[in-house]
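The other protein chains are all here in position, but one chain of the complex has been omitted.
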Amino acid sequence: MPTSTIKNQAKSDHIDSVVSLSEKKTSSSKSELDCQCPVVKAENFSFYYGSKAGVKDISMEFYPCSVTAIIGPSGCGKSTFLRSINRINDLIPNTSVKGNLFVNGHNVYDKNTNLVNLRQQVGMVFQKPNPFPKSIFDNIAYGPKLQGVKSRSKLQQIVEESLKAAALWKEVKDDLKKSALALSGGQQQRLCIARALATKPNTLLMDEPCSALDPIATGKIEDLIGRLQSDYTIVIVTHSMQQAARISRRTAFFCLGELIEYGSTVDIFRNPGKKQTEDYVTGRFG
Amino acid sequence: MENTITNREAEPVAESNDLSLVLTPLEDLRGFLFHHLGRLLLFLITSSSVIAVFLIFFFVIREAMPFIKEHDLIKFLTSKQWYPEADTPKFGALSMIVGSAYVTVASLIFAVPVGILAAVFLSDIVSFRIREIVKPVIEILAAIPSVAYGFFAVLVLAPWLQNKFGFTTGTNALNASIILSIMALPTIISVAEDSISTVGRELREASYGLGATRFETIFKVVLPTAHSGIIAAVILGMMRAIGETMVVWMASGNAAQIPAPWWNLSQSVRTMTASIAGEMGETVKGSDHYYSLFATGVLLLILIFTLNLISEYFLVSAKKKLGKI
Partner (left out) sequence: MKYNTRHIINKIFTVVTAASVVLMIVILISVLGPMIWRGSSAVFFKSTVEFRKMQLDLHHRGDEAEIGDEISKSEIYRDFIYHKIDVFKKGINTDYYTDRVKQIYRKFSKELQYNGIKGDQLSRRRKFARGIRRDMEKAFKSLDKAEILQIIDDVNKCKGDERIANTKADEFFVLADEYKETIKNFDLSKRQQYAQALKEVEGLVRQLLGPRSDEPLPAMVMDRYGATRVDLAKELLDKIIWKRQWVQQNPDKPMVEEKVRRATQFAGTELESIFPYIEENFDTITIPRFTFYWQYFFDDSTSGHYFGGVGPEILGTLILTVLAMAFVFPLGVISAAYLVECASDNMAVRIIRMSINTLAGVPSIVFGLFGLAFFVLVFIPFFGGPSKPCILAASLTLAVLTLPVMIRASEEAIRSVPKTYKEASLGLGAGRFRTFVKVTFPAALPGILTGVILSLSRVAGETAPILFTGACAFGSVPKSLFSQTRTLSYGSYDIAVGDKIGMLVPHNQYGMVVTLVLLIICLNAIAIFFRAKIFRRLKGH
C-alpha cells in the first residue's frame, strides 16, 4: 500500500470512504479468508480479576498473515484478551482463567506451557513505547541474546534486519550506540516493533500501539503494519475505528468483556449484524 | 484443562522459527526446581532481617538473664541508687530511665513544633524551587554523624552555655536536649511532610473554595486529616532521641541523678544509652555490672519496640484513612 494513500486516509474521518478503500483492499483476498488455519484460537475463554470477569466466554480465531483489529469502548476487555494470548497478564496477582486458548494448536494455559517460547513466538507491542534504558542496539539484541545468540556479527545482522523490517534502519543506523530513550515517540514505538521482530515471532500483538503518538508517527506505524502483515499474524487493539478500518482485514467488536461481533472489516463497518455494533461504529455509542 | 489438539490446529503456521510451546519434561523439572528453590533461597535471604531481630533480642536478653534472675526487677526499675562497682553494689536504674525520658521530652518540646511548622512550610507554602534548596539542608542535618553533634555539644555549645548563662557545668540536660532536638528534626520533618502532602489537593481546594485562609485550611483541614502521620512522625523522632547514644553521653554530663527541682534543665543527667556506652568499657565480662548493662539494653529494646508498634499503628491508620479519601 502506497504511503500517500495512507496519509490521505489518515486525514479522512469519514467512515464510509475509509471502508470503501479497505473493501477494495480486502475484496481480492476474500476467497482465502476462511480456508486458512487459525494461529490463535480461543474457546470459551474467560479471564477473571479476582472474581470480576475481564473477558467472558470468548470464542474466536486469528488467521495468519493478516491484520485483525479488536475495537470496543474503554474497559471492554480488549486489552485483557490480547494480553492473555501471550500470558503477560500473569504478572497481575489474583487472576484466573477459564476455557481454552490455543496458540499454534497448543493450549497456552496448560500447565506444561513453555512460557519463554510462547512469548518469543507471540511478540507484543505495548500501548506506550517502552524501550529499555539501554542503547538501541542492546534493545534489539535483547531477545536474540536471550535465545542464546552470542556472536557479535550475527547479532549485528539481526539488529539490522529487524530495524529494516521496522523501517527504522535509515534513521538510526549511525547511532546504534545511543540510548533508545533519546529517540522520538514514534521512533521508539518502531524500535519496540523491531525489538519484537528480532525474536522472530509469527504473531504480533499490538496493544493500541499508536495511542501515544502524533498523527504523522501514527501514519508511519500503520504503514509498517501494512507491510508486516504479509509475514506475520497481527492482532491489534485500537480505539480508533478509522485505524481499524484502514489497516485490518478482520475486525472484532468487544463490549463489556464479551465478543459482540467478529467478521471481515467491511462487514463490520458496512453491515453490522448487531445493533450494538452499529451504534458503536456509527458513533452513537462509546 | 483439556488438551485437545486436532491435526488441523497443530500445523505450524509461520516459517520464522518453530519453537515448541510444550515444555520437555526436563525443562519442566528444571523450571519447577528453579522457581521453587530460587524462591525459597530468596525468601531465606530476605528473612535475614527477621533472623537479625531475633538474634538481637536473643543475645541481648541472654546476656541480661543472669542479672534478671538474681536481682529484684522492681528495685531495678524504681530505685535511684546506681552503685554498680561498690562493695555492696546497688543497681537502681530509675535515675537513668528518668534521665532518658527527661532529655527526650525536653528535646521534643522544641523539635515537634519547629518540625511540623517546617513540614507545613515545605509542603504547603513554599514553591518547588525553594523546596529543592531546603531539602538538602534537611538531608545534611540528618547525615551529620551523631558524634559530630556530640563534639559540637562539648566543645562549642557547652562553653557557650556556661559563659552565657552562668551554669555550673555546660554539659547538662539542656545541652543534650538542644542537640537531640536538632537531630530529631529531620526525622520529624520528613515523615510529617510525607503525611501532610498525601492529604489530597481536593481537600485543600474545598477549604479554600469555602473562603478559608491558608492558616485555617492547614489547621482545620490538613493537619487534622494528617494527624496520624504526624503522631507517627513525633514517635519516630522520639525513638531517635531515646536511642541516641553519643550525643547524650558527651553532652548530658553523665551524673546519675534526677534533677531537682524537676524543671531545672541546667543539671547533669544520665541516660540509659549513655550509661551503657560509658560503663561497658570498664566492666569485667561476667560481672553483675556487665549483666546489668545488658539488662538496661533489654529495657531500651522493649521501650523502642513498643514505640515502634505504636508508630506503625498510626502510620497504617494514616494510610488507611487517606487511602479511603
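First chain written, first letter: the chains are A and B, and each begins at residue 1.
In the analysis below, a contact is a pair of C-beta atoms (placed from the backbone, for glycine too) under 8 Å apart; a residue touches a chain by one contact, two chains touch by 3 or more.
Worth saying up front: this structure is predicted, and the values here are computed from it rather than measured.
Student: In the intact complex, which of the presented chains make contact with the chain not displayed?
Tutor: Checking the complete complex, the chain left out touches A, B.
Student: Among B:Leu122, B:Leu161, B:Ala176 or B:Ala233, exactly one should touch the missing chain; which is it?
Tutor: Selected residue, touching the omitted chain: B:Leu122.
Student: Have a look at B:Phe59, B:Tyr83 or B:Phe165 and name the one touching the chain we're not showing.
Tutor: Within the whole complex, the residue contacting the unshown chain is B:Phe59.
Student: Quick one: say which of B:Leu23, B:Ile97, B:Leu161 or B:Ile182 touches the chain that got left out.
Tutor: B:Ile182
Student: So one chain is hidden, and I want to know which residue out of B:Leu23, B:Ala93, B:Ala106 or B:Ile138 touches that hidden chain in the complete assembly.
Tutor: B:Ile138
Student: Residue by residue, what part of chain B touches the chain that was omitted?
Tutor: Interface residues of chain B facing the absent chain: 34, 38-39, 42-43, 45-50, 52-53, 55-56, 59-60, 62-63, 113-115, 117-118, 120-122, 125-126, 134, 137-138, 140-141, 143-152, 154-156, 182, 185, 213-216, 218, 236, 239, 242-246, 250, 273, 276-277, 280-281, 293-294, 297, 300-301, 304-305, 307-308, 312.
Student: Name every residue on chain A in touch with the hidden partner chain.
Tutor: 86, 88, 91, 93, 115-120, 123-124, 126, 128, 130-134, 142-143, 146-147, 178-183, 192, 195-196, 199
The working rule: only the chains that are shown with their structure count from here on.
Student: Which residues of chain B touch chain A once you look at their complex with the stated criterion?
Tutor: Those in contact with chain A are residues 1-6, 8-17, 19-23, 27-28.
Student: Mind listing the chain A positions that touch chain B in their complex?
Tutor: 37-39, 41, 64, 100, 102-114, 117-118, 120-121, 200-203, 231-233
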